[in-house]
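For this view, one protein chain was removed and the others were kept in their places.
All chains are identified by letter, namely A, B and C, in their written order; residue positions are counted from 1 within each chain.
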Amino acid sequence: MHSADLINLLPYLLPATGGLVILILSIWPKRVSTRFLSTTALTFLLLGATATLLWQVPGAVGSLLVIDEISRIFTLFFMLGAAAIMLLSFGYAPIRNELHEEYLSLILFATSGMALLVSSNNLVSAFVGLEMLAVPLYALIAWQPTRYGAIEGGIKYAVLASFAAAFFLYGVALAYASGGTLDLAELNTIASSASLLPVAITLILIGIGFKVALAPFHMWAPDIYQAAPSPITALFASLSKAATLVFLIRLLCLQLPLIWEALLPLLWGIALISMIVGNLLALHQQNLKRLLAYSSVAHLGYILVALSAGNSAGRDAAIYYAVTLAIMNLGVFAVIVAFTRRDQDRENLTDYRGLGRRYPVLGIGMGICLLALAGLPPTAGFMAKLFAFGAAIEAGNVILAIVAVINTALAFFYYLRVIGVLFSEEETAVGTSLTAQGPLMVIIIAMILVIGLGIFPQWLLGLLEPP
Amino acid sequence: MNQWLWLIPGTPLLGSLVIALLGGLLRREHIAVLACLAAAAAFLVVLLAWLAGAASQPLQQTLYTWVAVGDWRPMFGFMLDRLALVMVSIVSGVGLLVHLYSVSFMAEETDQRRYYFFLNLFLAGMLLLVLADNLLLLYLGWELVGLCSYALIGFWYRDPVCSNAGRKAFIVTRIGDTALALGIFLLFSQFHELSLSALLTDAAAQWEKGSALATVATLLILGGAVGKSAQLPLQVWLPDAMAGPSPVSALMHAATMVTAGVYLIARTHPLFELAPQTQWLVAAIGALTIVYGASAALAQIDFKKVLAYSTISQIGYMFLALGCGAYALALFHLTTHAFFKALLFLSAGAVIQASRDEHDINKLGKIGHHPPLARWTFLAGAASLAGVPVVTAGFYSKDAILATAWSAPAGPLLWTFAAFGALLTAIYIFRVYLIVFHGAAPQTSTLSLPYPMSVPLLILALLSIISGFIELPEGWPGPHLWSPWFEEELGLATFPSLTITYMLQLIAALLPFIGMGLACVLIRRERANQPLPLANFLRCGWNFDAFYQATLARPYYALARGLRGIVETLLIEGALTRITCGLLAFATFCRKGVEYNVLEVSISRLVATLRFAYTLLGTTQNGVLSRYALVISTGAVFFLGYWLW
Amino acid sequence: MYWLSVLIFLPVLGALWIGVIGRNKTDFTRWAALAVTSTELLIALGLWWNAAPNAEGYYYLMRVPWIPAMGIQFLLGMDGISLLLVLLTALLGPVAVLVSWHAIKQNWSAFAALLLATQTGIMGVFLSLDLVLFYVFWELMLVPMYFLIGLWGHERRLYAAYKFFLFTLTGSLLMLIAILGLYFIHGEQTGIYTFDYFELLQINLPGKTELWLMLGFFVAFAVKIPLFPIHSWLPDAHTEAPTAGSIFLAGLLLKTGAYGLLRFCLPLFPEASLDFAPIGMTLGVIGILYGALLALVQEDMKRLIAYSSISHLGFVVFGIYAWNQEGLNGAVLLMLAHGVTTGAMFAMIGMLQERSGTRLLTQLGGLLSPLPRLASLLLLFTLSAMSMPGLANFIGEFLVLAGVFQISAGFAFAGALGIITGVVYLLWMYQRAMLGEITVQRLWTDLNRRETVLLGALALAVLWLGLYPAPFLDNLQIPVTALIEAKNAVPTGSINALR
Partner (left out) sequence: MIPLSHSLAIAALLFVLGLAVVLLRRELLFILIGLEVMLNGVALTATAAGQYWGNADGQVLVIMLMTVTAAEVAVALILVWLAFDHYRAARVEALTQLREETERRTS
């Protein structure tokens, strides 16, 4: 192992080390203050973020990990995103007093897993990354088990995620059986001859589809979104989804283009079902978090519209969409966190009545993020949809594009409903006075990014451009 | 003089603008004076135009390019030829007199600002109409006078009768206007030109006589003229329009605005000459309207409505002349009619005002103290209207029309109608005169009129008597100034041979006297208090005695009633009401049926479907873990099945 | 020319300024909003003053690369049509601010910010010549308008706001598909992937594809105009919107649809549009008569004017699809006239509502004597709306009908019927509101100075448009000629594919 490899490994090692350090601190005889712990955790995350900048691109760590611009951007994004999740957690009243060391370290481990996942060039490392991401989440969902549905959510996610992981693993095993290797680059060389490989990748697709909540593997999402503490829901909705998605893109578009082509009809179908099911279920939803879960299903459908185009435009669109979706969701959940009551989330939309008028910055931030989710120009959400639908049309998938467009119009209905509630005249009792600075910071940054990336999408696209 | 032409419509327009913008700062009396000054200024400019030789050489002025579309650039321009000169003189002259008259007549009104604003605006619009050198500008004036008519008929807007009458007038004339607009479109699409001189030259050059396009175009123009001039079948608005103040009726609904149709046809006569069928139709409409109006006037009890029907009937004479190709004679009758009809309205207004706004002629007759001046001037006007030979202007103009009608196609028939109308005219006007001024009460009043009212009455009375002398009948020695002067522009009328002409003139000269006699008989029977056989006529207020019933023949009575009852009430009013009701019902149906039931329902159907789909999908999400796993597995099976299949 | 971008971004910067520091400072906000909109108007007038066309008839062009990877540019251009509509937009800005002066009771800063943001969107629509940019502004103007209706509207405001948003959005998303289709087809043909309007004008499309793409655009514009079966958002939106919102909706938003037809539908797809012209004209005439008919049976004045807008915009579509000198000139002029007239009518209805508390004709009456100024100005605008010669709408409608007459006398006749019905419902409205006996006795106050100045300015505009429209029409010379050339360039054999 060269020293360069060590530098390359730093972003993966640092969060994991951070997690261990915090765990060690927790068995420290003297009581360590939460402030110190959180500072430590944030420091490790920021160090990890800095470490990605040291990467020599393109690079690789053995044959397990590949280091390119995509992995750099996303790793950086995950580190900062995890920091944002921590900030949200500090401002989240229901669990503020339960922020033990384990909570922070679990987030750090999950971050490490996400970083691993986006750079994996090998199915085993991908599996490890996936599980490093998933297992901490089981615990985080059920954090503070006395909350409504916390345990149930944890169990559901644990069982179903393991179930999906079994499919994923079976796919991995079959891929190995058909090709004799777990290295994606090598698998690509035998892709044309290995007859079992498409089946194997389909099984992997099922596993990933579960993680990103594509219909018909989406049913856990609303329950878990509702059950998890809002910062963790934000982690689900933005970071975890983006990580898994990027792996899917790497798997299909970058490494196994032949399989991608074979899978296009399947992707087409999933895209269609996801959009329709997601939007229909969100349409009359009264629970905001569930609504966002379903809307995420629909968004993943739009991303698959881009992927099912099967061209480079589709790939770029999907990557752009993944980033922007994560940012927008982060922004929305930051507001949900900020608006939370002392002991529990505001569940029903009616609980949000008039809050936007009372807290204009939060209200406008949420409004912008929601409109971005709906796909209104000049936000990033619009550009993402433009690229995605453009790719579909370029590939000739006009019907899919039209269905997507109609779904977009449908989606406006429920996003507008939320905004309407937020700015309606009658107010619900406010509950807590909002003093948390963390969520405010996150929402402002998200707002700036959403509009900035919408007006200047080439910031991101330019970075992804292969040299 | 050319560059001052704009002052003719410009001064009243300026007056109306000043009244509208600064009227709040002025006292009531000053507003009236200001309006009069504006009208006087317009009249003065017209006089100057006469002096400047407009009578021999047409004047022209172009203000600016109004519209610029491609290579079509109609100008905002005026043309003052002889036809326009006569019209301008009448409009500004009678307009000035009516303004003067209004100073006293309307002195008690509170809302003088509105009155004079619209009166001045009307003057501007009417002058614009006759001065316009292109059809677009003419149409502007055409609509502007319609608007002022609407506003002034509904001057006492608190009374729904008035505002309804105004609206009715506006809408009915607008129907005609739309026909005119379509005619303009047709001409425009054919010649790509709306300037009158160019248009008429082009039409004469490109269209053959009797061509279908010419017929259609003239029919459409005729539609506009019929609407504005209250001819059959669009005459229904004029009697109702009497709800407005009397000076307004005198100016707009007798002297000027209603003759705009006559002016329009005279102005576009080269087109009509290309379409003989339309031209004959013009004559026929005129002849029918003469009898219609005169017979309907016979049955009226409202003082002003008698005059309104009389106006309808008299404009029929002008149409008849137009239809016979005697444009100059139509214009001649237009001129004399403007004088004597304005006179009749103004004196009637004075009488009505003196009797506290009483319109019923019988009651007026019983009141009996009418201003003597009004009585004598009314008599002068009535004589002129009836066409008392030699001494009145009406005789000369009407006689010429009767004579020229004989030589038209189906001339004797037209002549019979016109002559019969003349007889009826004499009957109804003298009947009214006798009832009102020789009623039960003796005329003892010495009520004198203020100068602003008496001076216009005297001037108009004078004109009603003498204005005919400029053109003595065909075959008579003496001045023949009118027709030859117009020959260049409007051509000459044709007359039958001299013997027939003399015969016709003799009959025409006798008719007023016969009518007068019949009226006397009529009144005597009435005085004898002969009971009326038909009660419903009484209810309707048709005050006819038994003598009338017996001698002047039931058929006429029936015809008059029929004309009023069937044609007007049933056919036209009825059809209008039907159409209006039908449209309203259809619109309501659209609102209920299409807007709510179809569009709204289809939207709510869609929403309901979406909600149903939501519920359906939502129920699958029952929270049971195994169900979730099952769905995942089913999905997996389908995906793998894709490969097997 | 960077002035174009100033025109677009000045209102939105003003909106930010007001939104950030204007909270709870109502008086300051009002004057600031007035200052921003007036500056905008001055800039627009200045641009008009200095306008000098280039070869294609564009007075100003501004081209900055935006997303080079996709061939998206920040491409603004102003030709005669844009200029006139920009002038209208700039004119209605101060009007909207002034009518809201006391009518908006709460949250003036937010209201002003949204109003200004709407203006930005509309300006952008009229100026952008890059299709993506156009789409961005096209959607952008919806959002503030949605909030204007949804937050400051009347009783059923949320329903109306949803309906407005969803109708227009669905249409415009289909347009997005068409834009993308155009982009890729052009890219495949020439190898240049760009949304540049001028480049796309050169495209040569196969017949069926052209028709479908044209329909994609048409649906978006038809919803905005709105044409007959998809108009049902308009009465609701108009009725529920606050006065300023109605002014922007009727005065400007509807025009964007017609502008879109002129700018994109006809020149980009001349063949398909020519095939489509009879259908377009039929839709126009249905709109004319249907709107007029329904206006007759409305009790709510705003709703009545809303339906009359449908009728008038039917004339605009009529003129556009007549596709000749008179029709196109008339359509654009009528857009201006309708914007001014209807804007003024809505303003007056707003003032009436402030005074009487109702917009229902059944509850009004006899207001001529207590409110002479208001009544006489309302008469002026009513007359303009019924296309009285000498007032704004007349020349436009005249030209449209003259243009249509050259295509088909039957259509022109049907359109002329629309004018008659227009007289009927407008006079009926005026009579019920202003004439007759006063139904409500209260302390009536006539127009104050602010309102008089505002309406006086609009009245001047109405008279100007009616009496001297030549300076406006002169601007249309080049663009209209270009449109007609596009029509003439269509190979003759291809017509009648659809008929």
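One rule holds for everything that comes next: a residue touches a chain if its C-beta (ideal position, glycine included) is under 8 Å from a C-beta of that chain, and two chains touch if they have at least 3 such contacts.
Keep in mind that this is a model prediction, so the values were computed, not measured.
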Considering the complete complex, which visible chains touch the unshown chain?
A, B
Among A:G154, A:G314, A:G390 or A:G420, which residue is in contact with the omitted chain in the full complex?
A:G154
Among B:V390, B:V601 or B:L630, which one is in touch with the chain left out?
B:L630
Would you indicate which residue among A:P222, A:G314 or A:G367 is in contact with the undisplayed chain?
A:P222
In the full complex, which of A:L65, A:A115 or A:L169 touches the chain missing from this view?
A:L169
Filtering A:L45, A:V118 or A:L281 for touch with the omitted chain leaves A:L281
Touching the hidden chain in the full complex, which residues of chain A are there? Just list them.
124, 127-128, 131, 134-135, 138-139, 142, 145-146, 148-149, 151-156, 158-159, 162-163, 165-166, 169-170, 172-174, 176-177, 180-182, 222-224, 226-227, 281, 284, 286, 290
For review purposes, identify every residue of chain B that touches the missing chain, sorted by number.
614-615, 618-619, 621-626, 629-630, 633
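Rule of thumb we're sticking to: only the chains that are shown with their structure count from here on.
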Could you let me know which interface, B-C or A-C, is made of more C-beta pairs in contact?
B-C
Per-chain Cα centroid nearest the overall protein Cα centroid belongs to chain C
When the centre of a chain is set as the mean of its C-alpha atoms, what distance in Å lies between chain A and chain B?
79
Distance between the CA centroids of chain A and chain C (whole Å) is 43
How many angstrom lie between the centres of chain B and chain C, each centre taken as the mean Cα position?
38
Please give the residue numbers of chain B that touch chain C in the complex, ascending.
20, 64-70, 72-73, 76, 111, 114, 136, 139-144, 147, 150-151, 154, 157-158, 160, 163-164, 167, 170-171, 174-175, 178, 181-182, 184-186, 188-189, 583-584, 586-588, 590-591, 595, 599-600, 603
Interface with chain B, chain C side, in the complex: residues 163, 229, 232, 290, 293-294, 296-297, 325-326, 329-330, 366, 368-369, 372, 376, 379, 383, 388-390, 394-395, 398-399, 401-402, 405-406, 409, 412-413, 416-417, 419-421, 423-424, 427-428, 431, 434-437, 467-470, 473-474, 476-477, 480-481
If we count contacts the way the header does, which residues on chain A are in touch with chain B in the complex?
155-156, 159-160, 163-164, 167, 198-199, 202-203, 205-206, 209-210, 216-217, 219-220, 222-223, 265-266, 277, 280-281, 283-284, 410
